[in-house]
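One structure is given here, and the rest of the page talks about it.
A protein chain is absent from this complex, but the other protein chains hold their places.
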Amino acid sequence: MQESAPSDPRETAILLLSCKDTRGIVAEISHFIFTYDGNILHSDQHYDGETNTFFMRVEWDLVGFAIPRERIGAAFEPIALKFGMDWRLEFPSKRARIAILVSSFDHCLYELLIRNKSGELAAEIPLIIGNHATAEPIARYFEVPFHLYKLTKETKAEVEEQEIALLKESRIDLVVRARYMQILSPRFVSEFRNRIINIHHSFLPAFVGAKPYHQAHSRGVKIIGATSHYVTADLDQGPIIEQDVARITHRDSVEDLVVKGKNLEKLVLSRAVKLHLDHKVLVFGNKTVIFD
Amino acid sequence: MQESAPSDPRETAILLLSCKDTRGIVAEISHFIFTYDGNILHSDQHYDGETNTFFMRVEWDLVGFAIPRERIGAAFEPIALKFGMDWRLEFPSKRARIAILVSSFDHCLYELLIRNKSGELAAEIPLIIGNHATAEPIARYFEVPFHLYKLTKETKAEVEEQEIALLKESRIDLVVRARYMQILSPRFVSEFRNRIINIHHSFLPAFVGAKPYHQAHSRGVKIIGATSHYVTADLDQGPIIEQDVARITHRDSVEDLVVKGKNLEKLVLSRAVKLHLDHKVLVFGNKTVIFD
Amino acid sequence: MQESAPSDPRETAILLLSCKDTRGIVAEISHFIFTYDGNILHSDQHYDGETNTFFMRVEWDLVGFAIPRERIGAAFEPIALKFGMDWRLEFPSKRARIAILVSSFDHCLYELLIRNKSGELAAEIPLIIGNHATAEPIARYFEVPFHLYKLTKETKAEVEEQEIALLKESRIDLVVRARYMQILSPRFVSEFRNRIINIHHSFLPAFVGAKPYHQAHSRGVKIIGATSHYVTADLDQGPIIEQDVARITHRDSVEDLVVKGKNLEKLVLSRAVKLHLDHKVLVFGNKTVIFD
Partner (left out) sequence: MQESAPSDPRETAILLLSCKDTRGIVAEISHFIFTYDGNILHSDQHYDGETNTFFMRVEWDLVGFAIPRERIGAAFEPIALKFGMDWRLEFPSKRARIAILVSSFDHCLYELLIRNKSGELAAEIPLIIGNHATAEPIARYFEVPFHLYKLTKETKAEVEEQEIALLKESRIDLVVRARYMQILSPRFVSEFRNRIINIHHSFLPAFVGAKPYHQAHSRGVKIIGATSHYVTADLDQGPIIEQDVARITHRDSVEDLVVKGKNLEKLVLSRAVKLHLDHKVLVFGNKTVIFD
């Protein structure tokens, strides 16, 4: 609820949480916000019957809110403890810092950079990491520092450590694999748990692994897909954020599938990144709850 | 939130409301439910900045709720008055009573009857009204009383009064125009405000009025659509509930469009009716808020 | 090409063929048709580069065609031999005879019967075979003889022989599995090669086998699908005719997926059957060429 005219970007807080379900959670949270003169703008919840888990996303206006930003977490802590919540607090006015990993395909990279430049993503992109130099001119045009990390089977572990160090010292919030052709080690993945987004060029779980368009062509499917998911230690098995499909026919060669697929991949990846940046995704086991 | 294992159909209450936005609405409502030991299962809200209007749909478990069903409304009234709410209270366990209006096309009629029989709609259909006898055997097969009301320009006003009387004495909650080819008078519409659902065989507002498939064919569009909306006094102008589209090509004749369109119309109308029956639609001016 | 006004149903012939690609095939076929005063209405072709195979579908008007229907095949034979064609000749005016196999789910059965009754499929349905009695009243309403064949592991081989005998003596052209829950033996399949159409309730090759909606729910996909394919000895591996998808969210339970899936299955199966009946499908290895 709100009283004043909307200003953009409005100063708001977003609370994302999950806990064992019981009575009074919504009442307690909305009472907390109301008590301190908060103005609930959006509120959404979900109940998973199989595991008796309650999920919630609530966003409120900070204009006139009685608790300063940096102390909201501490003030909320008693409620979180009472219900045993897994929770986090986000502030949309704080722009996320994204690192993009890329190989030689550039369609997803372009799409992310253009959408960010137009204000659609509203993130900061302080660096691009490539294992080929192909994307370097694109990075330069969009004025993003480009870091070339070539790697071989022998140097991979060492190079990854350098990448992790760079990502950390650059305070990266989200790593986006924009058709990056290197598998990340479990060590890398564990450093950015639920903060690495991948685009797989098939409708998962169909056609896991390599060359999905060849697999799709060989099977004779009538629709191809793309899947964006968080990266976990199990390849192509992470929680799915977004999927979409495109119709094909017997006339489409593998090359045609690649072109149609590219135009699908960049859409699906961009939507997944946008959902993540808008703090609309809660990971729950191997699935996601999308509050859109 | 809930504590006990789900029983189906669960006894729940659904509160739908809109009011001028201000602080504390969610807190007050959730406090009301919690105070009487209610268990919020779903809660969704929307804020319209243009008109500063707040919309909410909240559903809670009635098992263990301290107020008996018939007195919940009275108990909630003070809160409604305080915020100047436009509100209604629904009980999903009470099956809605639907009347279907039909002419000679039977595809939408079949779809509604089959979905209801399979339990997808979970409504009661105590009567079908036709201005042709075509649908009579279908009604008989599905064991729904069929009422034939032929009408001419001269008899229309009088016949409509008989229909309204029949609908009222049958305690009809929702009137569904399943490709019914007669325009309803403003008098009829006003008797069932926001309770008559129509299917228009085009992607409104494209191709209003008669013969939309002929219009679409003549214009050479590449996609056709269907639109389900509440009926208002202005033909084809009522609040839209659901729309969908199908791709066509230059090879499709008007007859092909009619066939493709029929298969679209029955889907779109069924989805709209289902949304209405699930109490997920709030009408707001000439638009709808769909809580799905 | 044509000179007279279209009459419906027009008397036409459809030639479907594939052969090793070489020069002059189109010229020879179109010359054959022109020589005998045939009027080409539709012509479509496809070339598969991987196997150097040529595919063609050509339909011409028989009004004024100099060769009587029953002798067209013999007249065309020399051309077929010259190019080593795999070919068949179809006459749309001859209505195909369909048998529907069904268990207890009735949504696909209803859809096929309603579309046929409305003239959309334009087939004859002389019989329905069920392994449950559930569908018997539906069959009676649509005036199609219903045959109940219950079967156990022990009686399956014997019962299938009875079914095959019935299908043959009823001169069945196409067998449609409308969510029939029994696997057909290789013997049965071989009797109706490329003439048994199945609907699988997933987006193949994702979620083969049993309980695909449970699998989809468990994997957390954002889109579900349905696949209609010809039945081969390998379960769920036959040539795909048609697929489609529907969007789902984390809110959808397995039961919701089942309902959304049912409304998808009946569409996809109906489209596949229609394509087959219109002689628009050519099977090629484990794939299909769809001339639409």
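Going by the order they are written in, the chains are A, B and C; count residues from 1 in each one.
The criterion applied here is as follows: a residue touches a chain if its C-beta (ideal position, glycine included) is under 8 Å from a C-beta of that chain, and two chains touch if they have at least 3 such contacts.
Because the structure is a prediction, the values reported are computed rather than measured.
Peer 1: Under the definition given at the start, what are the shown partners of the omitted chain?
Peer 2: For the complete complex, the undisplayed chain touches A, B, C.
Peer 1: Taking the entire complex into account, which one of B:L41, B:I72, B:M85 or B:L204 touches the absent chain?
Peer 2: Hidden-chain contact among the options goes to B:L204.
Peer 1: Considering the complete complex, identify which of B:L41, B:I199 or B:V289 is in touch with the unshown chain.
Peer 2: Only one listed residue reaches the unshown chain, and that is B:V289.
Peer 1: By the contact criterion defined above, which parts of chain A meet the unshown chain? Give residue numbers in ascending order.
Peer 2: Answer for chain A: residues 106-107, 110, 114, 118, 120, 141, 259, 262-263, 267, 270 touch the chain left out.
Peer 1: Which parts of chain B are in contact with the chain that was left out?
Peer 2: On the chain B side, contact with the omitted chain comes from 46, 49, 203-207, 219-223, 225, 239-245, 249-251, 253, 284, 286-290.
Peer 1: Extract the touching residues of chain C with respect to the undisplayed chain.
Peer 2: Here the touching residues of chain C are 1-3, 6, 21-28, 30-31, 33-34, 37-45, 47, 49, 52, 54.
In this section, only the chains that are shown with their structure count from here on.
Peer 1: Determine whether chain B and chain C, two copies of the same sequence, contact each other through the same residue numbers or different ones, counting it as same when over half of the numbers at the interface appear on both sides.
Peer 2: Same: when the shared numbers are divided by all numbers used, the fraction is over half.
Peer 1: What's the distance between the Cα centroids of chain B and chain C, rounded to whole Å?
Peer 2: Centre-to-centre distance between chain B and chain C: 37 Å.
Peer 1: Can you pull out the residues of chain B that are in contact with at least two other chains?
Peer 2: none
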